[in-house]
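To start, the structure under review is shown below, and the notes come after it.
With one protein chain removed, the remaining protein chains of the complex are shown where they sit.
Here is chain A:
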Amino acid sequence: MNNFSFYKDGKALYCLIFIGILLSFSSVYAKYPARNNINFQLHQVQGTITDGKNPLPGVTITVKNKQNSTAISDYSGQYSISASPNDTLVFYFIGLKKVSIPIRGQKLVNVNLEYDTTTLQEVKINAGYYSVKESERTGSIAKISSKDIEKQPVSNILAALQGRMAGVDVVQETGVPGGGFSINIRGTNSLRTNGNTPLYIIDGVPYSSDPLSYNQTSTTIPGENSPLNSINPNDIESLEILKDADATAIYGSRGANGVVLITTKKGKSGKTSFVVTTSNGSGKVTRMLDLMNTEQYIKMRKQAFANDGITKYPSRAYDVNGKWDQTRYTDWQKELTGGTSEILSNQLSISGGSEQTHFLISGNYRTESTVFPGTFLYKKAGAHLALDHKSENNKFRLNFSAGYTAQKNELPWTDFTLISRNLAPNAPSLYHENGNLNWENNTWQNPLANLEGKNKNATYDLIANTVLTFEIAEGLDFKTSLGFTNLNSDASRTSPSTMYNPSFNYGSEYSSIFLNTIGRQSTIIEPQLDWNTSFGASEINVLLGGTFQNQQTKTVIQEASGFSSNSLIYDLASASYLSVENNETINYKYQAFYGRFNYILYNRYILNLTGRRDGSSRFGPGNQFALFGAIGAAWLFCKEKAVQDYLPFLSFGKLRGSYGTSGNDQIGDYQFLDTYSSSGYHYQNSNGLMPLRLYNPDFGWETNKKLEVALELGFLKDRIMFTTAWYQNRSSSQLVGMPLPGTTGFNSIQSNLDAEVQNSGFEFTLRSVNIQKPNFNWTTEFNLSIAKNKLLSFPGLEISPYKNDYIVGQPITIRKLFHSKGVNPQTGIYEFEDVNGDGQITYADDRQTPCNLSPKYFGGLQNQFTYKGWQLNFLFQFVKQLNFNFASTQGYAGTLRNQPSEIVDSWSQTGDIVPYQIFTSGTNQKAMQASEYFAESDGAVSDASYIRLKNISLSYDLASKWFKIMNCRISLQAQNLITITSYKGADPEFKDAGFLPPLRIIAAGFQFTF
């Protein structure tokens, strides 16, 4: 089905054909130049490789310019390789300086390799359209590489970022497999709640993060599906996050919220290597809510009725009126969300290549089960291919990469977390003795009936990119990047008749299904000219390019009901009623021209200018185009003679700064049109047409001005590296879906607000090689982000719909809250500060205590120890924040609904001085109202800071001890192992309360390399 639609799409086919043609004239299988000059007699060269003291196993030895000669040093550091007397040997080992030694006729070549701490500065950082040496970059770019990613047993790369990058705040939204993460890079820029996602670029191809979900078919996973579930973390070589204007302005309108660049793994020259990785883990919920037991609960219920003056328990109060056993106790959280998620992951990768051509092919398969009852499985299988080739004269280069991922996620139709927290502890047993579901004479809704309804989601995702580079002249390259993405997603949610109480006698004519099918294709062409030159002490790099992107999203949403049999529920042809709720094709076109001018003088004064002119179909006529640009500069003052003379301990020093603009076009398509569309409702057997939206033809671009200054220092030959950055981003002309009152007929309208939001903060990173001994190595990395958000101005706020949400001068992440004065000992009801003194408590006037819910600071501390073949890594993540506690979600206490055990401390008679108010069964309107106020008061907000042992991994390389031809690594990894928090609730990490908390995962794995 998926293949069918893929081939059906002309563009996909053309793209593949094009790639095929390119491959056909590439010289993958062409003769190697080395074969032509085997005139020299080969002889064996031997030697020992040490790091100065101890032998070094695993060093790759190659013969320069010869593809077939590769050797790896053995456990005693010895190697042997055949080469001709005029050849040069190249010794290479990660973390050590690469050494080339001409043989000059010798038979014995012993080598000392030095640890390479300075290479950090030489590492090329991917900046998207160009790459830049770490030491010479003018922008703010954070990076995580495969060595950190591989240590974490996660299926989404965003999980691997938590605690590792300054300025990047990642929150897991649910512990359900296949769930999403929210990511904020340097704070919340937009008042638009869904307008703060960064731009994702995978191997040069922008990857749309527009939601695929439809509320009827994504009932189990909150928020939007994370697009990055489609990429296997182990296929990622590096992930860079572009933060400041200098780095993001070249992405223009899409760079405001930062850019996430993902580079997948590539093959390397050398012998073909096979890597097999397998890992097996299990996960459990990190933290449960502490709820009342039956005794406490029944006491609460009886007290509630007594408080309300109700002596005869109503017929529907089954828990206390005698219908249910009042001594029975079930820990529903354990019963419904206390299971163990089994996680299996396997991966095979084959890579290798000649000097001219490299390849890498990998495949992976992963399964995760849920912590819910029932059998549900998330399956993910993927393949990744990378191929690169350069012509013999190095004039022509080709890079091709493709990734295909299939995900199948089967979940119950609802998350059991809220149900498990709300069920009365004396609710009946789940099963009858005969194994059937127990409905206890229709007195409750058996939660396990929910297992009958399934939420299935299948996503097939292809990302391919080809980059052709041709050197026109010395230093002048013409490059074209051709990208293609194809995503197909099928989601469904079934409600079979078996979900209902069998006494209703509902047959399969009651069964229904929602289906959501989405296909999204995008093509991108980015021609680019890159010119490098140097004269005197100057180096100039000029880059000019264009982008043409076309994205088409087709959506079909269907609802069907009335099946002849529940087994036919996925067969729409068997439905007696079928309705197409939505069937639309959305086009998005985007074009840009961009350029960069980089000037380096004396290797120490660097100027970087970038700019972009963007056009987007998301804006109406006259508003489609906008200009963005930035200036960045850096001064490598460590290269100044004076500094070298007077500050010899300073091995590296750089001051850099940038200022510029970028924008945001995450506003959805066609919003400027005044249109009707099919409503999905029928009347007299014909389809209805409804107005789609309030329209505003005049909205335009929002701009984000970014300013940054940073200082980077290296000490003791760069064994200690310290970076500190200060930034200030100002986002103005806010493009928002302005919330509107219902009297307008709709809830929002697209428009530009004259509001200005500022995000500023400090970011610190520290990397220190504490101990560097031949056999023992200890490295510490630390990052800290302190961020501040502020609404600078908002003309007309007082008469706008935002009046009750924001305060000028305060962060936009505040919530206005009532100020709780505790429980009145006389009435037993919560009291609040009457701000305007009118004797009444009202939302508009008295909810005036601002409370900032975004993290005050967050960061991570990572330590890595290596001892011989052992490696121990651990990462502590910390977040200082406030958040709503259980009082915000549990409602008023006293109804047929369990409550946190802390609530037992509630008011029951005059004079009680207690933290929680009077119980009510649901008739004390004053108490109920006060409970609602309390849920939006500072009383319901408490410290939600936490320190989490985010990741710990221990591995051991059996390496060459037992195996000559194979490396074997055994590893033990854990995620979210320990959480230290005083949070009043379940897990302190969440975006929306009431969903399954993140899981604590422990996994064991093996990796074989041969």
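Keep in mind that, in the parts below, a contact is a pair of C-beta atoms (placed from the backbone, for glycine too) under 8 Å apart; a residue touches a chain by one contact, two chains touch by 3 or more; residues count from 1.
Note that in this section contacts and distances are computed from a predicted model.
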Leaving aside the chains on screen, match the unshown one to its UniProt name from "RagB/SusD family nutrient uptake outer membrane protein", "(2Fe-2S)-binding protein", "Cell surface protein" or "ATP phosphoribosyltransferase". "RagB/SusD family nutrient uptake outer membrane protein"
Out of A:Ile350, A:Leu430, A:Leu655 or A:Leu692, which residue would touch the omitted chain in the full complex? A:Leu692
Touching the hidden chain in the complete assembly: which of A:Val276, A:Ala383, A:Leu437 or A:Leu544 does that? A:Leu544
Sort through A:Ser100, A:Ser131 or A:Thr533 and give me the one touching the missing partner chain. A:Thr533
Among A:Glu509, A:Asp571 or A:Asp754, which residue is in contact with the omitted chain in the full complex? A:Glu509
Residue by residue, what part of chain A touches the chain that was omitted? 308-310, 315-316, 441-443, 445, 472-473, 475-476, 478, 501, 503-506, 509-510, 527, 529, 531, 533, 535-536, 542, 544, 546, 548, 562, 576-577, 579, 582-591, 593, 615-617, 624-625, 669-670, 673-679, 681-692, 694, 739-747, 749, 798-799, 801, 803-805, 842-844, 891, 895-897, 922-925, 928-929, 932
